[in-house]
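Excluded from the complex is one protein chain; the other protein chains are retained at their positions.
Chain lettering (A, B and C) follows the sequence in which the chains are written, and residue indices restart at 1 in each chain.
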Amino acid sequence: MALAVEKSEASTASWEPRIVAFFCNWCTYAAADLAGISRVKYSPNMRMVRVMCSGRIDPSFVLEAFRSGADGVLIGGCNPGDCHYKEGNYKTMRRAMLLSQMLQDLGIEKERFRLEWICASCARELQTTVNKMADDLRRLGPLDWKGV
Amino acid sequence: MKDYLYFPGCSLKGAGSPYEKSLLAVFRALGISLTEIPDWNCCGATAYLSVDADMGTVLAARNLALAERADGRDIVAPCSGCFLALSKAKAMIAEYPDLRAKVDDALGRGGLPYEGRVAVRHPLEVLLKDVGPDRLRKSVVRPLKDFRVAPYYGCAILRPYETVDSAHVPTVLEELTRIAGATPVDYPHKARCCGGMLTTGVQSVGLRLAEILLDAAKSAEADAIVTTCPLCQYNLEVYQDRLCRSTRKDLRIPVMYFTQMLGLAMGMDERTLAIDQLFRVPVLACPAGGRA
Amino acid sequence: MTAAGEAPRIGVYVCDCGFNILGAIDVPEVVRYAGGLEGVVLAKEYKYMCSDPGQDLIKKDIREQRLNRVVVASCTPTLHERTFRRVVSEAGLNPFLFNMVNVREGVAWVTEDKARATEKAKALIRAGVRRVALQEPLEARSEPVNPNVLVIGGGIAGMHAALSLANANSGAKVHLVEREPSIGGNMARFDKTFPTLDCASCILTPKMTEVKIHPNIHLHSYAEVVSVEGYVGNFDVTIEHKPRYVNEDLCIGCLKCVEACVYRDARFPNAFDLGLAKRKPIYIPFPQAVPTKVLIDPMDCLYLKLGKCKKTCVDACEKGAIDFAQAAVRAQVKVGTIIVATGFKPFDARRKPQYGYGTLPNVFTALEMERFLSPTGPTEGVPSLKDGSLPRKVGIIHCVGSRDRNTNEYCSKVCCMYSLKLAHLIRERTGAEVYDFYIDMRTPGKGYEEFHEKLLAEGLKVIRGRVAEVTTSALTREEKGHLIIRVEDTLAGFVRRIPVDMVVLSVGLEPQSDTQQLRRMLNLSCGREGFLQELHPKLAPVSTATDGIYIAGACQGPKDIPETVAQAGSAAAEALALVHRGTVEVQPYTAVVDEAVCSGCQVCVGMCPYDAITYDADKGVVHVLEVKCKGCGVCAAACPSSAIDQKHFRNAFVLAEVAGVI
Partner (left out) sequence: MVAKPKVAFYWCASCGGCEEAVVDLAEKILDVVAAVDIVFWPVALDFKKSDVEAMPDKSIAVSFINGAVRMSEQEEMARLLRRKSGLVVAFGSCAHLGGIPGLANLTDRESIFDWYYRKGPSVSGDGGAAPATKVTVPEGELELPEFWDAAKALDQVIDVDYYLPGCPPTPKLLAEAVGAILSGKSPPKGTVLAGTRALCHECDLNATKPAKLLISDVKRVTEVVIDPKTCYLAQGVICMGPVTRSGCEALCIQGTMPCTGCFGPLDNASDYGGKALSYIASIVDITDEGEARKVMAKVADPAGIFYRYSLPKSKLGRRRARRK
């Protein structure tokens, strides 16, 4: 399925990286909610896509995100041992290891793809993770993917 | 046996020489070699710190850097002031990048790189952690029976870094005392200020603090105060007579270094341990002098 | 085109949420933008979408504008997704043709810059619209709820919850599990409760007995929950009963065995008295213990330790209840809901060595003082010094371990009040002069400030300042032989040294040390202080992220008895609501297999932790057992043929969302 890349209207003078974030419903999405409730501010470059478990994330989603204009992709899941579905996050962990390597072989820096365990009460960790990633990407510059 | 680099600092070369003599004697006997850091300089403590803190740190950092260049073994810093100054420099440089920059710049001009690799150790740690109670016990040939000791830590080796022992309930000196066969007495001042710094400034306050300490040790019926710091030793020792006069209390009590105590228990004589250089020579119940 | 076939007619509703969203996002601009998105027939702004008028607005449009898709951009779905799904279904639309976009927690509350917040909100709504266009109608599955309830912890919270449930006579059986030999928890240790000073055991003991005799309550004392499997409505629980070495059914609690024990005198520390009092190897924890059954501590009992003893206890027992052969036994129970009421553990005062606990004589924790003050406690209600004399001056130090960067930063909430209570009781029993050292005197609550006033009137000496240390380092003759409390009096502005005979440390409340294991067993999460995390701090204070599991009392955070009881009640109500409904809705986010594509490679079979996928060797394809599927989607991500997809989280939906946010 091909996706048209639709650039957003709000044209900011300085370039801002786009981070697509896949968060699991139980830990990292909950952390994001907590961040909201506790008014913990973080970079708006990150846009959440909610899935029930980080184990739902098909590596193809990540590839698609890069292909359609993401400068970085962040996956957030429950800490090892804490998966709401027992062991989904372990699959994510292993897929991410392989995917990260493959992306680097394809010239995509490892800072652009991150898997982080962010628990339901880790609003601060979420903040630092997102802000750091945004900074890293600003340093790396746009990915502006061009296919064949 | 592990070998160490050695940072004597100014006082062990001066007023604190009994400390150095006894330390070297004891370590030699335990088969530990101490190599002086080549071309070491002031640790940057006290006076310097109050004039230019950053420069103080740089001074300390130079010693650490020299140690790295020497061979990067652990540094043994017996003087509490030096121990704190070096530990503090290491910690602060690691924590504050801008300070690190200053240090790098300063040392860089002398072509001296600083990586922060070496560890700063206090002899007490080395004795109890590296050598270990068992070897120490074996080395004791003359347990100091019925010798009542008031262990005194001073401020610097426990605060703010509790690497040597807990700042609130320290016990290592007690342990060492027991190993030496002596009896540690319990009193609440063992980690309180000796007044040292103040006797040079606000003398009345400094002396009051010393008095509190001596009084407590006396009323705990100690035969001697055993300390870890040249400044404490000096401060607690030299003002005793004056305090006796001013307070009309008997505050006379020997103040010795833990290395001297251990040395005695290891059967060394008072000259080797420079105990004869103390104002008040502790009186031992057990026969003094060389190996029995 | 939509799943339903007809072209999407999407309504987008952006919520101002008062000023919460309006203040941080240019809502009119967002609405204008949303209106122009493909498939959107109308976009509206409203003050509070979740309010009745807001809900009616949506229903009206669905009917009049023939909307077949609805997007609401407001708070997080965890808060109101249910609400709006109900709304659209009331208007005749399938609830799963609704999509919620999180622009409050997700944007408004976490973004500094309004322009960028607006841009982000647009992106999220764009994604939401693209997604909803593809969403398909689904039927929520419902599963039966086992009426029985498991209550973990037999303190005041657990007991109250259990009784509320049991008294409902809903046909529900309550399994109350307490790991100590007796129920009662910490409250059983108290003599009086603040602010009313009514006798704790007078209000507690009847409750304990009622729990014991209630036909609907099955009490598992001296037992622990070792495993919980399953999900809301159908939990399989394993409970392990520790051996008492006394047959509970036979023992009548006459205590003849205790008198007869070969140990003439009690010499073993009694856990209930925090080791302040002694007991024999065979004992009951305390006189009012429920169940009133003795037990034997295998670490102390000669026979169990060494295998030889006259076993005078056995002879003494007419019932022949003593059974040295007893071993741990496991029981299986099925329940539909679980209430966690595991309480707290007091802060370990040794972690503040400057206060001398464990090193200086006559320094006690508040809980120890509670025992001293209890008529059944080690000193029969009159606190005395180690030498047996009465204290003439007592210092109570607040915030021990609390509001402290080195230990716990949070306020334990109950300490100020219990300290005042202790001050009153100590003064009443010993006539001692009592000093309270506090940072801030926190007395919110009915009658609490009045109690504070009463204590001040009684002549309580209060000194404002964090105590630096408790020491025996006397500087004056008067100080000699006393505990000296050094504190900076922040009101007087100088350092005080106050000699006292006894020090009470008002330790804070901490999570039970095994909270982490419990959390994992039940699939809950913890806040950063380590207490169990509620679903929502305000709107779902006793619910958790795991459906069917509720929390009550101090396991959720420090709280006093009234609050604890209130929480226990509401947890019971939540559980009962489920029991009463009889069924639970299970999200239909299950996996589906396209059998025309599936190659039968069986990669998915090994993926499923619930064994919900089976291989059909004849057809050479796999099937998903919907009832077993929990909807994690791991199999879909793993399926090499993309033959498996997840309902409501289909690849296409997720990818549409991805395209939208970029």
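The criterion applied here is as follows: contacts are C-beta pairs under 8 Å (C-beta built on N, C-alpha and C of every residue); 3 or more make two chains touch, one makes a residue touch a chain.
Remember, predicted model here, so these are calculated numbers, not experimental data.
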Among the chains included here, which ones are touched by the excluded chain in the whole complex? A, C
Residue of C:I397, C:C598 or C:A656 in touch with the missing chain, whole complex considered: C:C598
Residues on subunit A that touch the omitted chain in the whole complex? 1, 58-64, 66-67, 80, 87, 90-91, 93-95, 97-99, 101-102, 105-108, 143, 145-148
Absent chain, residues of subunit C that touch it: 594, 596-603, 605-607, 617, 620, 634, 637-642, 651, 655
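Operating definition for what follows: only the chains that are shown with their structure count from here on.
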Please flag the chain sitting at the greatest distance from subunit A, going by CA centroids. B
Between A-C and B-C, name the chain pair that shares the greater number of C-beta pairs in contact. A-C
Using mean CA coordinates as chain centres, what's the subunit B-subunit C distance in Å? 50
On subunit C, where are the residues touching two or more other chains? none
Subunit A - residues contacting subunit C, complex: 1, 3-6, 8-10, 12, 16, 18, 20, 26-27, 29-30, 32-33, 35-37, 39-42, 44, 47-53, 55-61, 64-65, 68-70, 81-82, 84-88, 91, 95, 119-122
Would you tell me which residues of subunit C are touching subunit B in their complex? 353-354, 359, 469, 471-473, 475
The residues of subunit C that touch subunit A in their complex are 33, 76-78, 102, 104-113, 115-120, 122-124, 126-127, 520, 523, 525-528, 533, 537, 545-546, 589, 607, 609, 630-634, 636-638, 646, 649, 651-652, 654-662
